[in-house]
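Please see the structure below; I have some questions.
Every protein chain but one is kept in place in this view of the complex.
First chain written, first letter: the chains are A and B, and each begins at residue 1.
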Amino acid sequence: MTQWESVIGLEVHIQLQTKSKIFSGASTKFGSDPNKQACLIDVALPGVLPVCNLEAVRMAIKFGLAVGGTINHKSIFERKNYFYPDLPKGYQISQFQIPIVSGGSLETEVDGNVQVVNLTRAHLEEDAGKSLHDQFDDATGIDLNRAGTPLLEIVSEPEIRSAAQAADYMRKMRNLVTYIGICDGNMQEGSLRCDANISIRPVGVKELGIRTELKNINSFRFVERGIEVEIDRQIDILESGGTIVQETRLYDSKRNLTRSMRGKEDAQDYRYFPDPDLPPLVVSSQYIDEVRKQLPELPDARKQRFITELGLSASDARQLTQSREIADYFEDALQYAPQNAKSVANWINVELASYLNKFGLGIQDSKVSAKQIGTLVSCVCDSTISGAGGKVLLQTLWENPELSIDSVIDEKGLKLIEDSAELERLVEQVIDKHPEQVQKILDGNQKILGFLVGQVMKLSKGKANPKSVSEILRSQLDVFRRN
Amino acid sequence: MSISKSDIQAIASLANLEVDESSLELYARELSEIMGMIREMQSIETDNIVPMPHPQDMELRLRADEITEEVQRDELQEIAPKTLDGLYLVPKVLE
Partner (left out) sequence: MNLIGSDISQISTALQRGEVSSVELCKEYFRRISDGSELNAFITLDEEGALTQAEAVDQSRSHDATLDPLAGIPIAHKDIFCTKGLLTTCGSKILGNFVSPYDATLVSMLKERQTILLGKTNMDEFAMGSSSEHSYFNPVCNPWDASRVPGGSSGGSAAAVAANLVPAATGTDTGGSVRQPAALCGITGIKPSYGRVSRFGMVAFASSLDQAGLFTKSAKDAAMLLDAMCGFDSKDSTSLNVDPPQCMQSLNKSPDNLTIGVPEEYFAEGLDASVGEVIQSALSEFESLGARLVKLRMPNSKAAIACYYVIAPAEASSNLSRFDGVRYGFRSESGNDLREMYRKSRSEGFGPEVQRRIMIGTYVLSHGYYDAYYLKAQKVRRLISDDYNQAFKKCDLIMGPTTPTTAFKISAKMDDPVLMYLNDIYTAAVNLAGLPAMSIPAGFDAAGLPVGLHIVSPYLQEAKLLQAAHHFQQHTDYHLQSPVKYS
């Protein structure tokens, strides 16, 4: 049987988070009443003209630098001509022959397998409005609020080989664009949208198969599932002797299948040509350098620093650099326990993560602050409280974030017993109660020591410092031995 | 090379114009004549000439990211053929 390889290229549209639109001074705010953010330029009245937003250009350059692409000193805005009611001018202003960014790459990682996906280009363009097909029985309603929102379209080379890798690519893309502050990453509101070009070929064959373009895969889950079912569909067709039709398909998430959007794209001829209203976009090396200086530390560099400078494991570092918010939270917390990076990482990745998951919250909505987590870890590490005490503390703080850590430790009696006289008394009680075990230790079975420590801990109701307990136990047993 | 009736149909379809059967012939003839006149420029040697989409060589001027447009929806929709609930209405599009 033929082994199939899938060849996937992604086109990701990200909404740049500017205050105003790319070619007009109307607001880009999401969710206002229909057409209340569509100014005369956005509704394309006769005679109006576009003027380009510097901030959109700056953000595109920022992206280009972050992915190691080339910023083209001269790029061209062109018109992509087609008729659709939510496209007011009858053309979309986009970049075609010379985009603002060429090249660059993004790293994906699936099951520990790291792969570089090369980018073809990233270009600036304007978004269209929205067509509301279901609002009225006999008409389609047009809302142009979104028309003119700045988009960066990022096109990858067809180097993605699986649905899982495509989903990770999207995750990495979202992480990067939110990291560098050019997109809010909100997929529900359409801030990040993805189309996929998918084909398959027998393993070992160089030639590309006929591809389909899959639209409407606008969540990480749908990217993976949509591409998966499309690959399966193509395999079924080819294995039963059929041929793939080059077409645009839509992912139907309810039925988990893809269907043809016939008629929508038939024989399109967009008649691209340079927009005469917009002279070439020229950016100087000096300006590019200025933007370069504004770049924050990028996720990969930060991950590497967490590993080499803070001694975190690769998996902890990866988890902490999943988003800028998590990494910022971690570094905030670390200020309160500077010597205990590994523990801070562990408490965030395991303990705090379980609460966040349980309530479906992002780290930015965590009830417990970075300062509280950092202080908590420092208390555990200097044995002010036990690990178990730490968990009680975390739960209490999660429920009552306004409480102070000191008061919770006091009220819950979490403070470990450090008074050696009291600890010695407890140890003596345990030795008296378990003569056989003591004898076994004296006979050389050191494993039993742990059992005795446990008994002391139990007796102290968990408040003894286990390290101190085992020290005292050893010295008392030494006394026995000498006798 | 002249422009045929089917060329006219294809062009009209791209341009969203309706050309009735009786006008196809006339448009085909007129456009063929116009394209004939236009082809006079083919004799001019243009190898290595940089195209000139703008008169004079200009650079794009960029504006600051500020909200400068106030939207008067009522005023804009007063002149629209058909609106409801703040939306522009068009014949139903079936997806």
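Please note the rule applied: a contact is a pair of C-beta atoms (placed from the backbone, for glycine too) under 8 Å apart; a residue touches a chain by one contact, two chains touch by 3 or more.
What you see is a predicted model, and the numbers here were worked out from it, not measured in a lab.
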item: Of A:S6, A:S20, A:Q37 or A:N81, the residue in touch with the unshown chain; value: A:N81
item: Residue in contact with the excluded chain [from A:L10, A:A26 or A:A44]; value: A:A44
item: Residue touching the undisplayed chain, where the options are A:I71, A:I98 or A:L278; value: A:L278
item: Contact footprint on chain A, counting only the chain that is left out; value: 40, 43-52, 79, 81, 83, 85, 88-91, 140, 142, 269, 271, 273, 276-279
item: Hidden partner chain, residues of chain B it touches; value: 3, 7-8, 11-12, 14-19, 27, 30-31, 33-44, 46, 49-56, 58, 60-61, 63, 72, 75-76, 78-82, 88, 90-93
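Just so it is clear, only the chains that are shown with their structure count from here on.
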item: Centre-of-Cα separation between chain B and chain A, whole angstrom; value: 42
item: Chain A residues within the chain B interface of the complex; value: 18-20, 24-27, 33-41, 43, 45, 51-57, 77, 83, 85, 131-133, 135-144, 261, 264, 269, 271, 273-274, 276, 278-282
item: Residues of chain B that touch chain A when the two form their complex; value: 14, 16, 53-54, 58-71, 73, 76-77, 82, 84-95
